[in-house]
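Every protein chain except one is present and positioned as in the full complex.
Coming up: chain A.
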Amino acid sequence: MAHPSQLGFQDAASPLMEELLHFHDHALMIVILISTMVLYIILAMVTAKLTDKLVLDSQEIEIIWTVLPAIILILIALPSLRISYLMDEINDPHLTIKAMGHQWYWSYEYTDYEDLGFDSYMTPTQDLTPGQFRLLEADHRMVTPVESPIRVLISAEDVLHSWAIPALGVKVDAVPGRLNQTTFIISRPGVFFGQCSEICGANHSFMPIVVEAVPLQHFENWSSLMIEEA
């Protein structure tokens, strides 16, 4: 989850987010190198005591500062396109979960076998127990098996919402009347938090998303328990 004074992304919990993280490092390194070089050149030119009024053109440097940026852009574009196509790979999900946005809570439906559905409301600040996270905890978590491809279908029952979990690299709009699909694999067990990412009214900031990834046996036990309780 997020930490105070955090500068970078949250630790990746899915293979896709790992790729995005590495790509971001790669692109940011290029940006920092270029910016440093430009800053140095500006300082060098401003502080130089000599001036040359007779230089009119220079083919060599013109070629260099055309070809080099083109190469750098290609070096950025290739990994970017790779990840873009990776996201659209055809995969074979093991489980389908529906996440429905409401004002102001999420509801989750697991209907592959039985009709299991439940709401997930934010835990109010005054009800938090020590160690819990303010504005992030919810009363019911979306439990998923770890290391299984999962399809999540996102929609909304009233206004626009958006289902986002930074650690998994997922953000999908919840549009009333439309079913948006995303698939991911959670690489490690844990609890991952997200928040509604599309303005949806007074309590837009107070409808978090909590995903809990557990081993398959635990997931099966949890789903049996939830069905019995319903």
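Please note the rule applied: a contact is a pair of C-beta atoms (placed from the backbone, for glycine too) under 8 Å apart; a residue touches a chain by one contact, two chains touch by 3 or more; residues count from 1.
Keep in mind that, in the parts below, contacts and distances are computed from a predicted model.
Colleague: The complex has one chain missing from view, so what does its UniProt entry call it, picking from "Cytochrome c oxidase subunit 6B1", "Large ribosomal subunit protein uL13m", "Steroid receptor RNA activator 1" or "Hemoglobin subunit epsilon 1"?
Modeller: UniProt protein name of the non-displayed chain: "Cytochrome c oxidase subunit 6B1".
Colleague: Pick out which of A:181, A:203 or A:224 touches the chain that's been left out of the picture.
Modeller: In the complete complex, the chain left out is touched by residue A:181.
Colleague: Among A:112, A:127, A:147 or A:220, which one is in touch with the chain left out?
Modeller: A:112
Colleague: Give me the chain A residues in contact with the hidden chain, please.
Modeller: Interface residues of chain A facing the absent chain: 90-96, 98, 100, 109, 111-112, 115, 117, 151, 153, 155, 157, 172, 177-182.
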